[in-house]
Every structure is written in structure tokens, then in C-alpha cells.
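I have a structure here, written as C-alpha cells, and I will follow up with some questions on it.
Of the protein chains in this complex, one is absent; all others appear in place.
Let's look at chain A:
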Amino acid sequence: MPIIEFTGVQKSYGDLEVLNGIDLSVAEGEVVVLLGPSGSGKSTLLRCVNALEDVSGGTIVVNGRDPHSKATNLNELRSGVGFVFQHFNLYPHMTVAQNIMLAPVRVKKVSKDAARRRAMELLERVGIPEKADSLPTQLSGGQQQRVAIARALAMDPAIMLFDEPTSALDPEMIQEVLEVMVDLAGSGMTMVVVTHEMGFARKVADRVVFMDGGRVVESAAPDEFFASPSTERAQEFLRRVSHI
């Protein structure tokens, strides 16, 4: 029983078909890396998982529930799915610890003390416990993204979604964020990651899914995918990214 399952999912903005019948399933504990050219619908696919976008057709099942059904308690479903954004989206008026504590306190009704302890554990895990009482603006990009990961983990999600988590970072900070993600993958977390970091995909992914034009064009183990992509589009894509 997959933890995420897309069946014939469609999404359009007016005449523009962004998702064109997506079939995709992700097993529990699996790490899936989504690749594809700009505009191929990777972000949209990810955002449909926790209903940040609604769909125009098809069905999605996440953790046994349909995020797009009126009968689903969406806040509860979302609290089990961590989302990490390209631009971090930390709350600038709160300290690092407060950023991490907000959802557990408000949604799970955890006590402030317990939430603070958990926030400190998570900051330890992402390597910046000394920043607990700093404001996000006082942190480097890499540190901010690690806080954003800690914030998502604070809800003890079963699934973590990453939308280009290192694309807004200076090159020297990319590694520190990837290390946290590698560690997370090693701990058995189910992860769907949109990234242009091919090294991460090779090393950590259980499966690479290549999208183009709103469709899943190819889905294969990383060794297989990088050694001999079976479609023309994927070959062309890999040629282009290997040039940068």
C-alpha cells in the first residue's frame, strides 16, 4: 500500500495543462527525486500532495486519505506532511525556536515547554542549537533552510516534500543542507525531492522520476536512469544539466 498515490491527476490553469494525467506512487520510506525541465510541473505536482494547489481531475491518496475531498480534515492531513520551500518562508517576526514551536503548539496542542524541548532537539539535529533565539534574518541562507527543515520535522510528519531546497542558496551552503537531507533519508523518512543536485539524486534516491510537459516520462533507479535514460527527452535533459 503506497503512502502517496497519484492516479490520472490533471491540473490546468485556464487553457494551460500543467499536469497531464500523472500516475505515480511512492512507497513508505522511499526517497523519490523528481527531475525535469523548468515548467514541466514538478512544483505543481508536489503542491497537489498537500492541497496547496487543487486538481482538475484524477485522484490523490496521501496516507490513506484524499487531500482534495471535502470530507478530509485537511489541517490534520497537512500536519503529517512536511513541506520545505525553495525560499524557506520562515516567519520573520518570530525567533528560530518560535518558528519551530508554532505548529506543534497550535495544531497539536503540545505544551510550550515540551515544544521548546523538541525544538532544541531538532536544532541539535540540523546542527545549529546556538541559533534558537536568533531571528531568521540573522541567519545565513543555509542555516535558514535547516531551520525550515526542523520546523517541518517538528510535526513528526510521515512524509517530507522538498521543492528545490538548495536552489536559492550560495554554492558553499548547499552541502550543509544536503547533509541534513541525507541524514533524514537514512532515518527512513519518506521523501519526495525536487532538485537539480544530481549528486544527491545518485547517492540518496531510491528512484528518479523524470517529468516533461506535465507527464511522468520516466521512472527508474538512479543508476539505471543516469547510465542510460530510455527516452530522448531525458537524455537531452541530462546532457544539458551536465554542461552547467
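The criterion applied here is as follows: a contact is a pair of C-beta atoms (placed from the backbone, for glycine too) under 8 Å apart; a residue touches a chain by one contact, two chains touch by 3 or more; residues count from 1.
Everything that follows uses one rule, which is that contacts and distances are computed from a predicted model.
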item	value
Protein name, per the UniProt record, of whichever chain is missing from view ("N-methylglutamate dehydrogenase subunit B", "(2Fe-2S)-binding protein", "Amino acid ABC transporter permease" or "SufD family Fe-S cluster assembly protein")	"Amino acid ABC transporter permease"
Residue of A:Asn50, A:Thr166 or A:Thr195 touching the missing chain in the full complex	A:Asn50
Candidates A:Lys11, A:Lys131 or A:Arg151 - the one touching the absent chain	A:Arg151
Selected residue (touches chain absent from view) among A:Asn75, A:Ser111, A:Ser167 or A:Ser228	A:Asn75
Sole contact to the chain not displayed, among A:Phe83, A:Phe162 or A:Phe210	A:Phe83
Sites on chain A contacted by the missing partner chain, in the whole complex	50, 52, 75-83, 85, 87, 89-93, 102-103, 106-107, 148, 151-152, 155
